[in-house]
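Submitted below is the structure of interest, expressed as structure tokens.
In this view, the complex is presented without one of its protein chains, the others remaining in place.
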Amino acid sequence: MSLLNVKNLTKNFGGLAAVSNVTMTFEPNELVGLIGPNGAGKTTLFNLLTGVYEPSEGLITIERSGKQQTINGLKPYKIADLGLGRTFQNIRLFKDLTVLDNVLIAMNSKNSESFLSSILRLPDFYKKEAQLQAQAAELLAIFNLQDQALALAKNLSYGQQRRLEIVRALATKPKVLFLDEPAAGMNPQETQELTQLIRKIQKDFKLTIVLIEHDMSLVMDVCQRIYVLEYGRLIAHGLPDEIKNNPQVIEAYLGGELTC
Amino acid sequence: MDGQLLVQQLVNGLFLGSIYALLALGYTMVYGIIKLINFAHGEIYMIGGFLGYFFINHLKLGFFPALILAMAGAAIVGVLIELLAYRPLRKSTRIAALITAIGVSFLLQNSMIYFFGPDKRSFPQAIKHVSYNFGFIQVSNIQLLILATAVILMIVLQLIIKKTKMGKAMRAVSVDADAAQLMGINVNRTISFTFALGSALAAAAGILIGLYYNSIDPMMGVVPGLKSFVAAVLGGIGIIPGAALGGFVIGLLETFTIAIGFSEYKDALVYALLIVILLIRPAGILGKNLKEKV
Partner (left out) sequence: MKKNLKYNALWLLFAVVIYGLIYLLYFTGVITPFTEYTLIMIGINIILALGLNLIIGFAGQFSLGHAGFMAIGAYSASILSIKFPTMGGFFLGILVGMVIAGIIALVVGLPTLRLKGDYLAIATLGISEIIRIVIINMGTLTNGPAGLFGIPPMVNWPLIFGFVAVVSLVIINYIRSGAGRATQAIREDEIAAESMGVNTTKYKVIAFIIGAVTASVAGALYASYIQTITPKDFGFMKSIDILIIVVFGGIGSVSGTFVAAIVLGILNMLLQDAGALRMIIYALALIVIMIYKPGGLLGTWEFSMKGFVTRVNKKEETADVSTKREKSN
């Protein structure tokens, strides 16, 4: 049974079908790419899967204790709880909060402190806080951000911010991690580092990563499978080599036949 | 329930609605163009009333010259407010802009109280009240004047919006200010013009009300201002015909509430209506829905 199942997913905005009849599956611990020209509906698809948008038609289910649970129409925070984490195309960090707070917030839903305990500052509260801070610090250390723990998120460099986006998403302990253009605005060296990072995350955290990217070198390098979207429809699906040579994909990106 | 009383109140509602419509138009135009609730709009209405009082009482002008001059004066005030208080905040958060608008509103109210005292003043009877009877319905000439003036002004506004270059510019800036600027439209001038138009209409409403009730006071803009905002939202904020529609609906609703004997709750009803619209259909009667891009 697949971890995440998408069947005939459609999203209409007024008269426009942003996503049309998309069917996909995602297995545990794999790295899947989602590519397509600008405006193909990739981010919309992410938004549908994480609950930011509600599907017009179709079914999204996630595997839970051996059963398929429908997540259509659930609010984003519930879907995050069920194990779908994400980053955003345009970094959406909590800018005026510290790096540490950004991570702690993502850990909050699975580690809530009782209201009374917080207000009365019972020893239980201090214990929990210490635990959370330790866990968060560990996570930050893996990604080399521990020295920035008390810095405000808005004061980080661009590369550090992009990394923090990913760390924050990981802090929600997801089973599936959606990365929306994580390499945007990065130079070749940073992209290389990111590639290593993504591989490392998949190995160490044992989760499924779904990657939207325009940087083809990154996608072909790291993805085990690739879906291709154009005008909201799936036009191809397969291994990187298959996709590279797929005429429909080439046409979608280059917009026409190449005549010699 | 007295059927005649009901009809009379509904007729009254039309006139009240004209006032709300004139005010609502100003709100909706400003919100449409810079996405700001101009909290001080009710005060422009009040200033219009005071200007009319000044022109009629102290300069001994007739009603219609006073009306025109007051509209012009209020237009200038509106433009100044935008220039000094709102323009610096064009790039700020919505909350900062709203707090500033509240500040301007209070500044105007209290300035008027400081310089002219908080009491009601009697507005001169520039036009004598005459009552007409249509069957059992009683209508005063002032009410008819209100309705006529409002309708004429609305038609003029519609012509300006649809037929003039500035009107087109207003519509363009409302949709996309950056694109409009790239097309060569002077966005600042367009926004100033919008404020001027909205303020002029508000001033007209203020003078008409002053004439009708024979009184003006510095706080007269607070409640009508809020109610007209509700009217603008009801009709569809940013949509000009919506403001007119909303104004009449609120006016009728208010007098209907009085007619069925709940006059103590007439204000509460309007506020409750606002909350209900915002929850059920925030785009308003004539509005369309826009979602935030993620």
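Labels A and B are assigned to the chains in the order they are written; within every chain, residues are numbered from 1.
The rule is short, and it goes like this: contacts are C-beta pairs under 8 Å (C-beta built on N, C-alpha and C of every residue); 3 or more make two chains touch, one makes a residue touch a chain.
A quick note: this is a predicted structure, and the numbers were derived from the prediction, not measured.
Engineer: Specify the residue from the set A:L9, A:I62, A:A80 or A:V219 that touches the hidden chain.
Structural biologist: Considering the complete complex, A:A80 is the one touching the chain left out.
Engineer: Consider the whole complex, including the chain that is not shown, and state which of A:N8, A:N111, A:N155 or A:Q196 touches that chain.
Structural biologist: Considering the complete complex, A:N111 is the one touching the chain left out.
Engineer: What does the interface between chain A and the hidden chain look like in terms of residue numbers?
Structural biologist: Given the touch definition above, chain A has residues 50, 52, 75-77, 80-81, 85-86, 88, 92-97, 101, 104-106, 108-113, 115, 118-121, 123, 125-126, 128-129, 132, 168-169, 171-172 touching the missing chain.
Engineer: Which chain B residues touch the hidden chain?
Structural biologist: Counting over the whole complex, chain B touches the hidden chain at residues 36-37, 85, 88-89, 92-100, 102-104, 106-107, 109-111, 113-114, 118, 222, 226, 229-230, 233, 264-265, 267-268, 271-272, 274-275, 278-279, 282, 292, 294.
The rule is short, and it goes like this: only the chains that are shown with their structure count from here on.
Engineer: Could you please state the distance in Å, as a whole number, between where the Cα atoms of chain A are centred and where those of chain B are centred?
Structural biologist: 48
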